[in-house]
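Pasting in a structure now, in structure tokens, and then I'll have a few things to ask.
Omission of a single protein chain aside, the complex is shown with its protein chains in their original locations.
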Amino acid sequence: MLLQLKLPSIRLNKEISVEEKKIELNKVDEFPPMPVSLGSMRVNKTSSWRNFRPIIDGEKCIGCGICWKFCPEPAIFPTNPPEVDYDYCKGCGICIANCPVDAITRQDETK
Amino acid sequence: MNEKKELRLSIPKEEVLQPGHLACQGCGASLAMRYALKALGRDIIVDIPACCWAVIDGPFPYSATNIPIYHTAFETAAAVASGVSNGLKAIGNDHTTVMAWAGDGGTFDIGIQALSGAAERNDDIIYTVYDNEAYMNTGIQRSSATPHGAWTTTTPVKHYRKGWKKDLDSIMVAHGIPYLATASIAYPEDMIKKYLKAQKIKGTKFIHVYAPCPTGWKSDPAMTIHLAKMVVETNIFPLYEVENGKYKINIKPKNRKPLDEYLAMQGRFKHLPQEEIEYLQKTFDEKWEILLKKEEHFG
Partner (left out) sequence: MKTVMNGDFAASYGAMTSDVKFVAAYPITPQTLIVEKLSELVADGELDASFVKVESEHSAMAACIGAQAAGIRTFTATSSQGLLLMCEVLHWAARARLPIVLANVNRAIAPGWSIWADAQDSISQRDTGWMQVYAENNQDVYDSILMAYKIAEDNDVLLPMMVNLDAFFLSHTSEVVDLIDNDKAKEFLPAYDPEYKLDPNNPRAFGALTSPEHYFEFTYKMFEAMEVAKKKITQVGKEFGDIFGRYYDMTESYKIDDAETVLVTFGTIAGTAKESVDRLRKEGKKVGNLKIRVFRPFPTEQIIDALKNAKRVVVIDRDYSYGNEGAFYTEIKGALYDANLRIDTYGMIAGLGGRDVSTAVIKEIVEKAETSEPNKTYFIGVKR
């Protein structure tokens, strides 16, 4: 899959797309001469780091965007109400702690 | 569900930093990069010396930022950026932003010589120090940015850090660089504004970003933003800019908060006796007064 990255910058002369799949290097001849990135870290689903998941209550949500703004991954989609990307959410709890109307609750992950 | 308006966004929507990166839960340094790149965009080259960010972007053959990143030796952030910037200019590229992105250890300590050199030459770079107040990548050892009173693995509880955080910002101002700013990840709008400003200025721009580290500070990852806010509200880490020698304080808390609560939220300060807390309070208040005077005289 190719990941299309939007360009906040106008000066580039092309859209950047980055390989979003596991890169297998089985033979030395397939290696680049030096360690250079060949794909996106999006292959690394960080959901397993999580002990709990934040649940956003769409009824309570006032659409302020604060949880989206402060997510360090980022693992919240800027929709209204926002949606958590559970593939990547690490369960830090920042979104919960910063929601001004307590619209986000924690639900323990059963592992 | 009834129709809702779009989510309110106070910072650019586009993400350059992608999820999947290797920062710890609630890492302030990852937020710092997320905001900086939202401002600076993709026409950029960033060099990163040894520090947590050398890991956060991901191992070979991946990258979480997908911008040109150059991993460099610990003490070389500024020199490598100087090379990129001057090299690009030599071949007529005047538009690509060149940024060095280093931790406090790579900046206050081992990288200060190269940084001073770049600043003295006024090379056209943005230098960011994301300050988590210790060597985190190597397991929480003290740096000269570690605050008085803090525990680290090399300043253990019985011998907690004594002595003041190096006043690197003043050292940088003394270099006569065109732009210096402090920023905190709890104030992304302010931070982004500062990066946008820095991008337009020619010469050396120094941005000092306060970036809490739950792992090293023994704090709750959920409290990262709170800490980054409280540090400003207590006047421990004031937000200000120095543009061509002119000081401007961006946030002046009406009632400066006492620092007890800020300290109490971090395991690294839990051993501190009351008289040390009072001493810290007194000293930070004095430092704030000095900053106000600087603004008054050089504003």
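When the chains are written out, they are named A and B in that same order, and each has its own residue count from 1.
Here is the rule we go by: a contact is a pair of C-beta atoms (placed from the backbone, for glycine too) under 8 Å apart; a residue touches a chain by one contact, two chains touch by 3 or more.
This one's a predicted model, so the numbers in the text were calculated from it and none came from an experiment.
**Student:** Could you tell which one of B:Gly87, B:Gly139 or B:Gly245 touches the chain left off the display?
**Tutor:** Only one of B:Gly87, B:Gly139 or B:Gly245 touches the chain omitted from view, namely B:Gly87.
**Student:** Which candidate, B:Thr65, B:Ser184, B:Thr224 or B:Gln281, sits in contact with the chain we can't see?
**Tutor:** If we include the chain that is not displayed, B:Thr65 is the one touching it.
**Student:** If the hidden chain were put back, which of B:Glu120, B:Glu189 or B:Glu278 would touch it?
**Tutor:** Hidden-chain contact among the options goes to B:Glu120.
**Student:** For the chain not shown, which residue from B:Leu7, B:Ile44, B:Ile185 or B:Leu291 touches it across the whole complex?
**Tutor:** Touches the omitted chain: B:Ile44.
**Student:** Which positions on chain B touch the chain that was left off?
**Tutor:** 42-45, 47, 54-55, 57-63, 65-73, 75-76, 78-91, 96, 113-114, 116-117, 120-121, 123
**Student:** List the residues of chain A that touch the chain left out of this view.
**Tutor:** Looking at chain A, the ones touching the missing chain are residues 9, 11-14, 16, 18, 25, 28, 31-38.
Note that only the chains that are shown with their structure count from here on.
**Student:** Could you please state the distance in Å, as a whole number, between where the Cα atoms of chain A are centred and where those of chain B are centred?
**Tutor:** The answer is 22 Å.
**Student:** Show which residues of chain A lie in contact with chain B when the two form their complex.
**Tutor:** Chain A residues touching chain B: 3, 5-9, 11-12, 16, 18, 23, 25, 32, 35-46, 49, 58, 63-65, 68-70, 72-75, 78-82, 85, 87-88, 90-94, 96-98.
**Student:** Inside the complex, what are the residues of chain B that reach chain A?
**Tutor:** For chain B paired with chain A, touching residues are 1, 4-23, 25-28, 30-31, 34, 38, 40-44, 57-58, 60-64, 66, 69, 95-96, 188, 214, 220-226.
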